[in-house]
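Excluded from the complex is one protein chain; the other protein chains are retained at their positions.
Right, subunit A next:
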Amino acid sequence: MPGPQRSVLGSLVLIAAVVTFGVGAFAYTAGWLTPNRLTSTKLVSALAPPGGPALGHRRNHAKGVCFTGTFEANGNASAISRASMFAAGQYPVVGRLNLATPDPNAADPTVRVRGIGVQISAPDGNVWRMALIDPPVFAVSTPQGFYDLLEASTSKDPEAMKGFIAAHPEFAAFGEWATKAPWTASYAEVAFNSLNAFIFTDGSGAEHAVRWSLRPEARPVPITAEDFAKLGANYLEEDITKRVASSPQRWTLVLTVADPSDPTSDPTKAWPPGRRTVEAGTLVVQKIESEADGPCRDINFDPTILPDGIKVSDDPFPAARSAAYAKSYDLRTSEASSYPRTEASAKP
């Protein structure tokens, strides 16, 4: 073959190789060559009940009710974070009380875990979103473990849960809470916990690992699961609507500061008692609105949306939750016609 022609062929091969390499690198980065990689799509799909997800709804914590109110900061937390909503004052809040179920029509007494989503906005534009639940520790120590739990709990294999529990000894503490903790018949009586650790940065730049809780002002009244079931499928929403209509309901925001030896990357490990706590202020819930008409419906309570002065720690969950919540948000907004904006239009 004459020289110039071979060189043209060689050049074309080189160009094809460059393009192929580009496509391959892109496909690898996108995860197409590694089907075992845990993605938000897989995680969110695993949450769906056997009949498929409820279109237009959150893929988890699908049953909920909106609230608005204020966060009344007392200024104490400014000692550990420069976040603007810790300066003494009142800040507007949009939130959502909810149940950890992918079914928006689940009966309240069938759902063990309750949650709260809160968005606090500061006048300087800083926004703090959080999503807390009521168990004292999380069920699993890694996002992969959470996926394994979802797989096991929906598996047709009767041995699947046993296998999961054997492989995940950290599940025991959550399991103990889920089976033994008393029920209450009101959202207002629930203490909610961040479980995940975040890093607070104070005015001098010093960092503190923190978990936080919302402790109810209402005194919890235990009720048996059987008596709770008699109150009806939607009792929690009816109860909180009535309570808030008669007077605002309050929770104290309590920050717990880790000792240097405390684990921050594992939400199944409670920090030992006696840690420094700071009461940062009070969440005041002033108005309840149904989700379809309410201001919380289209808010993604992504726990990595944080003000200056708070950032994620080495806890792997906030990132995994952010990715999964974004996926859920993208899905449900594209299905908005299945869950119309107002309650009136949702009911034919």
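Note that contacts are C-beta pairs under 8 Å (C-beta built on N, C-alpha and C of every residue); 3 or more make two chains touch, one makes a residue touch a chain; residues count from 1.
Here is the rule we go by: contacts and distances are computed from a predicted model.
**Student:** The hidden chain: which UniProt name fits, "Cytochrome b", "Protein-export membrane protein SecF", "Multiple sugar transport system permease protein" or "Extradiol ring-cleavage dioxygenase"?
**Tutor:** UniProt lists the chain left out of the view as "Cytochrome b".
**Student:** Of A:127, A:181 or A:221, which sits in contact with the chain we cannot see?
**Tutor:** Candidates A:127, A:181 or A:221; residue touching the omitted chain: A:127.
**Student:** Specify the residue from the set A:177, A:235 or A:329 that touches the hidden chain.
**Tutor:** A:329
**Student:** Over the whole complex, note the residues of subunit A touching the chain we left out.
**Tutor:** Residues in contact with the chain left out: 8, 11-12, 14-15, 18-19, 22-23, 25-26, 29-31, 37-40, 43, 125-127, 143, 298-300, 302, 304-305, 308, 312, 314, 316, 318-320, 322-324, 329-330, 332-334, 336, 341.
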